[in-house]
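Shown here: the complex without one of its protein chains, the others still in place.
By letter and in written order, the chains are A, B and C; residue numbering begins at 1 in each of them.
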Amino acid sequence: MTAPVRPWDRELVRVGLFGAVFAVGLPTANGLGFVSDYYLNLFGKYLALAILALGMDLIWGYTGILSLGQAIFFGIGAYSIGMHMMLESSGKGVYGEPVPDFMIWNQVYALPLFWKPYTSAVFAIGSSLLLPALLATVIGVLTFRRRLRGTYFAILTQAIAFAVWLMLNRNEMKLGGTNGLTDFKSVLGFSLSSPGTLRALYVVTAAVLVGALLLAQAIVLSKTGLVLEAIRDNERRLEFLGYDTAGFKIFVFAVSAALAGLAGLLYAPQVGIITPSQVGVLPSLEIVIWVAFGGRGTLWGALVGAISVNWLRSVLTGTYPRLWPIILGGLFMAVILLFPAGLIGLAVRAKALVARRGRAVAPAAVAASGVNQHTA
Amino acid sequence: MDTLLYVENLTVSFEGFLALRNLNLIVERTERVRLLIGPNGAGKTTLFDVLTGHVAPSAGRVLFRDTVNLAAMSPHAIANVGVIRKFQTPSVFPGHTVFENMLLAAGRKRFVSTLAAWRAFTSHEAIVATLAQMGLAGRAGDLAGTLSHGEKQWLEIAMLLVDDPTLLLLDEPAAGMTRPEKERTIALIEGIVARSSSCVMLIEHDMEFVRRVARQGHRVTVLHEGTVLSEGSLDRVQADERVIEAYLGRGKVRGAA
Amino acid sequence: MRALAVVLAAAWVLTGLGGVAAAGPGAPDLESVARRLAAPATQKGALGELAGSSDPAVERLLRALKDGALYSWKGRLVILGDDGGLTDVAGRPVLDAQGQPAQLESGQEAVALDEAHFGLAQRILERFEVLGKDPAKRQSAAFKLGTSGDPSAIPVLVRAIEGETNRDVRPALEDALAKLRLRAPDAADRLGAVKQLGRRASEAAVPQLQALLADETDPAVRAATRAALQDIDRFVAQRNIVGYLFNGISLAAVLLIMSLGLAVTFGLMGIINMAHGEMLMLGSYTAYVVQEIFAARFPAYADSYFFVALPLAFLVAGVVGLALEWGVIRFLYGRPLETLIVTWGVGMILQQGARLYFGDQTSVNSPTWFRGGVEVLTGLIFPWSRIFIVGLALVALGALWLLLYRSYAGLKVRAVMQNRAMAACLGVSTRRVDAVTFALGTALAGVAGCALALIGTVDPEVGKTYIVDSFMVVVLGGVGKLVGTVVAAVCIGLSNKLIEPAIGGTAAAVYAKVAVLVIVIWFLQWRPTGLFAQRGRAATETA
Partner (left out) sequence: MSAWSRREFLRGSLVAGTGLAAGIGFPKILTAQGKEPIKVGILHSLSGTMAISEAPIKEVVLMAIGEINKAGGVRGRKVEPVIEDPASNWDLFAEKSKKLLLQDKVAAVFGCWTSVSRKSVLPVFEKNNGLLFYPVQYEGEECSKNVIYTGATINQQATPGIDYLMSAEGGGKKKFYLLGSDYVYPRTTNKILRLYLTKVKKVPESAIAEEYTPFHHQDYQTIVGKIKSFSAAGDAAVINTINGDSNVPFFKELANQGVTADKTPTMSYSFAEVELQTLDVKPLVGHLASWNYFMSLKTPDNLKWVKAYKEWCKGHSIPDKQCVTDDPMMHAYIHVHLWAKAVQKAESTDVEKVLKALEGLEIPSPVGKYKVDEKNHHTWKPVYIGKIREDGQFDVVWKTKSWVRPAPWSEVTYPGRDCDWSNGGKGSFDVVGGKRMWLSDKS
């Protein structure tokens, strides 16, 4: 009996390759002048969003639970670090007052109580990771224990996201309203106007993404991963086999929320602004689109989807400012209709095509694909 | 009192429709097989639903091994005390391989233990043995979705068997099977009875199948309109006037429609 | 009080000027008046001379001065027309030495109207407007006189009431008269006025009545005033409740009409169609296009466009839905999440397509008879457009219900949706039923879009506004249950509109919406499958 299915070392090779390209390759290219600071920064944003997509893939791709609240968790992460950065640069705004500028135009002259802990960087980073996980656990306990599932869970999270978005847009929330948080001057003491800080942020993001990827792989390759996929395919059978599926779902929801918070944490300092438009139903749906576009239920699909869709959008809005929604929409349709497994599915098909040409190695490929080897 | 299953005055209501009414049923610990028969809508599957925690009863008691109150427990907890069920239609994980299906069924089901366990290395011996018993050894690497209907049924039974359940509920295991497949299923059930200590509760419509399984003198319970109509050996229930009328009566209604 | 004094002074100035003008020369020489108008020193005097005139040429001259279209050209005063041509003060074209139309030099400054005299000029111009025969203008003039507090207007109002036959204008005149009589020297007059205003529950008179209460000495008048104010308060409170209920019902109707289509495509068929909002948008644009065609080709029937637009919106959205089903959806049955993404893409394309083709500045104007509304209680207007939407929602609901539950076609639809295989065995073409049902859903969205264009925007983004709410309504009602959709729409609509005024503050609309969302979230906790859940084994298998 040989060990079945996708062992670790193979994944490690791929992750290593990915890390080499993004965490080492791109910054080196930047250092050599091949890649501009602007593009490095842009890719930093994409990589942060890729972490968000990883979380979505865990909960939706693997477990089959459509959460339309991922953007809330992302927002918590981004706002947490954003609040810290605002306080770090307090007094350097237009008004020269000790509170963030937007509070002045809302006639708030003393720092609200809930802002105070965010002067601590540790608290801000902690809250950007733990608060989403905590919120997800609460929502999860309330809903999964109540057997709320399928579309109803999606609609429930959508309602929560919608409500949060509506509230966040209010200036009374003291979080900047529609304008969100912006005009960050420095993060953890490093000036954000220096290219060096942004480069460092990029490298940190790439490294964190690799870490998140390994974490996600560890979950997926454990028996838990098997259970999660089984929840997606036939939850009832699993319950009657003795699994308390609610616990698994709460866990994966919390992990995906923490990953989303992590993504927000890395996103805000690099992009320099966080607004409610990133927190709500539509951005949540967009994350779903990235994952589906890249290939649902494979971690690589989530990565490829997040990076490629965002990159395409950046390029298309500049190259075809009038036509980009049509091109992007058409691309979504084409990929899903022709390659239901997304871009990764496309890659697999391309590979199959190559394999057919080289018939000679084909049997070996089938044997190596790992699914029919563990006979007694 | 030394019963495996004790069901008293069980009533289940779906918005006023009584699927089970005051049902009483006792399975002794010594029993190895109990057959449940009855016309459509008699409440057989609903009884299984209650036993596995899928449907909450409106009234009545359900005790497992005299002390465990199944009516108050959630499905996964019931499965963990050793009451486990096969659905009417084969219910496996089509996207997983046969081996992965078995992996899911085997071993501890607690969240933490699954997190620590890699996909590849759990309970191999038990899985391999059970698959061999079910004649699926050669299919371990195939996706469960690619199995034939009969094979899926066997796989599901294998998944239930791998952890040595105390009470095995089989809902129409032979439904939709070809004759040779049925033969093999009967042999499998006989094998379970012979080799393990599980008690098998079996719902079946196919009277030929019932007759074959009940040959060893296992008890048969006839359900009708949500309550027990008759109980005893197959010969005895077949001779029961009420049972004949229940089946024929339905026939009459069907003829009139 | 200072503001009141200013108003009084202004009124005095006006009447004074009128008097001077009446005594002055009948028709001042325009050219010389214009010359004096152009000179800053004599501008005010010249304006005074023109005050009493009713000569259209004077209106033209004043308007040109005010608009900055009065120029000095070779020593003459000329008026710059919309077409860029120059005319003299009498309206004759001005020609240059070559007999060609004269041109102004670039950068030339117009004759300035002194900032201080701007208001005076404006008021003189308004007098010309008052000369018109428009009842609406008479009505608003009556209201202005009533609030002016100028008792000298009383005789005018009395005379106006005598000659007034219009049913809307007459009460306005009477109210205005009563308001002015509140300050009459005779206590009996005041009492009569107070009683009349109380009887008519005139909300507009509240400040005057309050002012009267503050310095009235006659006890009878005081008591009557207090009673009148109470009457008005009570009336306003009752009226507001009626208003809130109507608002709730009309929001419910809006929610219902936009959710009906979704109740079919998502509720019955289980298709998550993210382009549903764009189907709605198609309906809105159909209304727009039909309106434009009517305006261009059949201006005489311009108001009837809506009757053409409504069925056409149904057809257009239906046909597009059919195409969408045939081209995309049919490959994706049973794969709701793929459907979600593909229809999202479709939505993006339709949105941008509409933007490229129509631009962002499109509008649908209600037919004239939809304009305004019916005044059910004094000060409470039920807009016709809202009443129409309530009616249309009911009609659409009734038609859908008949179609689904009382027709053979509906039987087939329900059969296919409940048990596809069995229906196919019975000889129902499930392909066709799927296609037609989906098209029915999108067609209903088209109707909704056409109707909602009456009260909202017509732009490429219009669908986004409604899609989230629509899904909420259908899910809250219980997927697959028409009655659930109706009840959910009514519940959300009413609770929203009853909560909104209760909250108050600077953001009632948002907090009301959040409150409703919280209620929905809480409700789904309590009843995870909506108001009207499907029961039985089948439901739990699919849930």
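By our rule, contacts are C-beta pairs under 8 Å (C-beta built on N, C-alpha and C of every residue); 3 or more make two chains touch, one makes a residue touch a chain.
Computed from a predicted structure; not experimentally measured.
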Shown chains that the omitted chain touches within the full complex: A, C
Given A:Val271, A:Ile289 or A:Met333, the one touching the chain that is not displayed: A:Val271
Absent-chain interface as seen on subunit A, which is shown: 10, 13-14, 17-18, 21-22, 25-26, 29, 34-43, 45, 91-92, 94-96, 102, 104-107, 166, 169-171, 177-180, 182-184, 192-193, 271-275, 277-278, 300, 303-304, 307-308, 311, 314-315, 317-318, 321-322, 324-325, 343-344, 347-348, 350-351, 354-355, 361, 364-365, 368-369
Residue ranges of subunit C at the interface with the undisplayed chain: 2-3, 6-7, 10, 66-69, 80, 82, 84, 103-110, 112-115, 118-119, 122-123, 140, 143-144, 146-147, 203-208, 236, 240, 243-244, 247, 250-251, 351-352, 355, 359-363, 365-366, 371-373, 375, 379, 381, 383-386, 454-461, 464-465, 497, 500-501, 506-510
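In this section, only the chains that are shown with their structure count from here on.
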Core chain by centroid distance, with centroids computed from Cα atoms only: A
Chain whose average C-alpha position is farthest from subunit B's own: C
Inter-centroid spacing, subunit C versus subunit A (mean Cα positions, whole Å): 43
For subunit B paired with subunit C, centre-to-centre distance based on mean C-alpha positions, whole Å: 66
Residue list for subunit C, restricted to those that touch at least two other chains: none
Sequence positions of subunit A contacting 2 or more other chains: 236
Subunit C-touching residues of subunit A, taken from the complex the two chains share: 66, 142-143, 146-152, 155-156, 158-160, 162-163, 166-167, 169-170, 172, 236, 281-282, 285, 288-289, 292-293, 296, 322-326, 328-333, 336-337, 340
Residues of subunit A defined as touching subunit B within the complex: 1, 3-7, 219, 221-227, 229-230, 232-234, 236-245, 247-248, 251, 371-376
Interface residues, subunit B side, partner subunit A - complex: 52, 54, 74-77, 79-80, 84-85, 87, 91-97, 99-100, 103-105, 107, 109-111, 113-122, 124, 128, 131-132, 137-138, 140-143, 159, 163
